[in-house]
Every structure is written in structure tokens, then in C-alpha cells.
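One structure follows; several queries about it will come next.
All protein chains but one are shown in place.
Moving on to chain A:
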Amino acid sequence: MMLQDGSTQLLCLTASSGVPLFTRGASRQLPFSVIGSLNGVHMFGGGQGVVLSCCETEGGGKVVWRVFQESVMLIAVSGGGPGGAGSSSKEEEARLQRLLENVWNCMVLVLGQDELANMRNVERIKRDLRSCFSLIDQLLEERHEGFLGNLTHCADSLLPPNPTLVQEAVDGFAQAADSEFGCLLVHGRIAAATEKWWRLAPQEVVLLSVLMRSLSASGSASCDYPVFLPHGSPTVAHRLLRFHLLPGADVCVLCGPTPSLHRAESGLVGRFWSPLVETLRDCLAVGERCLPASISLRPDMLALLLINRETRRSVSCVRAPTNHPLSGPPLLSKARCWELLKLFYSFSMTRYFSQEETLCVSPEERTQKGNTEDFVLGFTHQPLQCYLVTEECKSFGLQTAQHQLFLVTPPSVPTFALRTAATQTLSDIVTATGF
């Protein structure tokens, strides 16, 4: 096996000549000769008209390749899946593919596509790429409990108890800042955003949330960050202005040259947001549950992920079990519940449900992918529900034209009750919030 279990290493090389640009992740780096060979087999395939995209080692490790803009080659190497319910090589491959796509988007976000696509000076690009490491390492760490956007490419959202008030404030604030793109993050999740914000590519919305969370976690008061939008504006930088309103609540706008950070902060933040302090505190009180307290969730539910397929938004929550059975299996930790939810999501998406195609995939890849999917799935119809029973938990997935819902329950819940639990939960949330 090439790497320790569970760790992922990322390699970046120039696509044309295989010059290493950087490696991230995993404490023990792969030897240079291995990196060279990994690049070599891909090149060899290319020479034969074959695109090598993934392979598996005997020990359960995985390697995934991808070339972006015919300029940058990214390779992800993992030392075997995280193990446990539902994890198999298929989910792991999907995870690594997503990772490469996200890493590339990060690189474009920080440096812009021009610099990456036309590498004239390798030493300079190497130096400049260092400015992406903070975001890339965050993607590799994957320990952001409670955030699934990297995986689902749907925006992790929080449904505020008073949506109209915050919506108006975000709209008004963005407009005053000469921007059509504004967004309010509460506990790192989108509580409200302008209409245009939702028209950004889903990956962009997710990526900007990741950036905002990392800026917010540093505790700084405000930011002015140049950002390229991987799809909407890959060659012209916009300015992401972010303001730390209250601990846990951040608002941001995407701007052109004006207003300056100083002016926006001294002139607009207080004017638009001071009257809303109490409203913001009500949003903060929603906490990690992401849903207003008025919605009661079934007590026997461990984890939930609800996706709106049209708006590409999601809400998710995990509840640590409260009942303490004297005998029986040990209780699952919160972290494990998040993990199970992610695994079940990947399980369902790679086998049964369809994913709204993300824009990053090239047309050839799409047909290629479509073909394999049809072949593997072997279904002549679109599955609407699926479930999985393991020793640890039971899971149920459900999809409608508008929504996808994934539930994780303790093993004690009778299997026949899962479907009712899921349909009920879906209709409860949608009726109460219009999500």
C-alpha cells in the first residue's frame, strides 16, 4: 500500500512535461519515483488514445487523475477508504474525483485561469500556487463536521425563523454596496442570499462558503479578498467583501472596484445591520440544527440531509442520541453520524440516484460517464427510494422531482417504518418552510 489508511495525498504537475508543482496532504510524502511513474502511466495512456482516470491498488488504495485546461495535472492518491458502512471503492473514487474538481476550482478562485492555463514561468507559478494551500488543505482535511457542500455541491443552508427580514437586509445591503451578489452566513451556512447569488454555479456557491468559513474562523472583523469565479469570471477578479457582524454571523458581497472596504464598513454595515441584531441572534439560536425550532423532528432520527435539486441548496443535521440503553450497542458519536450520512449519500448517488451534472465536466467525459452509469446501474427506470441496513444503523433515501432526502436511524427502528419516517419528515419540513 502506498499510503497510510484514510489519508489522501494530492499531487500537482504540469500536464505537458510532468514537472511537479506541489504536493499536499498525508504526513509521509510519496517518493519522487512513484510520483514520476504515476504521471508516466497517464502520459503513456494519452499516447495510446486512452484517458486513464482511476485505478485501484491491491491494498485498496486508489489513484485518480485529471488534467485541467490541458495545463495542470492533478492526481489524488488515497490509502484506502475510511471503512465502515457503505464505503467501497466506488464511493471513494467519487470522493476523489470531487476533490480534484474542488481543488482545481480553488486554484482558479485564488489565481485566475489565465495564470494556470498559460504557464510561462514554472518557478513563478510554483511560488504563486502557495497562496492556494490554505484552501486546499482545508479540502483535504475533510473534517468540517456538518458541512456536506464539497461532496454534494449544494449550498449548506440554514433556514432562519424570520426569512423575510434577513432577505430584505441582504438585498438592501448588497444594493447599497453596488453589488447584485450578497449572502448572509450563519454558523457557516447560508441563511439568506440575493437572487443573483443563487445563479452562481453551484460549485462557486460552495467554494465561496468554504472561503467565508475559513475567514470567519480566523476571527477577523472584515476582509477584502480578490476572487476569480471558476465559471462566471475565471479571468477577471472580483472583490469579496466580508463583514463579521456577530460571532457566528457574517455577511459578504461580491463587488467591482467600489466601494472600498473602509467605506462599506463605516458607511453601510451599521446602517443595514444594527437594526437587525435581535433578528440575527434568533438566526444564531437555530444553531447546528439548521431548521427552525417550530419543526419537530422524529426522536429516533440520527442524521438528516435534505437537498432541493432545483435551487441546489441543502440542510443537514445530526442529533447525538439521547437515550442510554443499558445494554446493546454503544452509542454512535456525532462525528460518526456525520460520516454515516456522507457515506450513505455517496452510496445512493453512485448506485441509484442521479446527480444534477455539475458544469465542470467536459462533454466527452459526460457521455463517457453517462455510458458507464447506464451500464453499471442496469436500470431502465429511475429508482425513487433506497435503503441500507448495517450493524451500525439503518438508512433511507428518497427522491422526488424536487427533493432528495437521506435519513440515518438507529438499528432499532423497524425497517418497514423507514419509508413512512422519510416521507413524513420530507413533507413536514417542506410544508413548514417552503424549502
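Here is the rule we go by: contacts are C-beta pairs under 8 Å (C-beta built on N, C-alpha and C of every residue); 3 or more make two chains touch, one makes a residue touch a chain; residues count from 1.
In this text, contacts and distances are computed from a predicted model.
The UniProt record for the undisplayed chain lists the protein name "REM2-and Rab-like small GTPase 1", from the options "REM2-and Rab-like small GTPase 1", "Ras-related protein Rab-10", "serine C-palmitoyltransferase" or "3-methyl-2-oxobutanoate dehydrogenase (2-methylpropanoyl-transferring)".
Here the missing chain is touched by one residue of A:Thr23, A:Ser89, A:Ser134 or A:Thr311, and it is A:Ser134. Only one of A:Tyr225, A:Trp338, A:Phe353 or A:Phe396 touches the chain withheld from this view, namely A:Tyr225. Only one of the listed residues, A:His42, A:Arg189, A:His244 or A:Lys394, touches the absent chain: A:His244. If you put the missing chain back, the residues of chain A touching it would be 110, 127-128, 130-131, 133-134, 137, 215, 218-226, 237, 239-240, 243-247, 249, 257, 260-263, 265, 269-270, 273-274, 277, 280.
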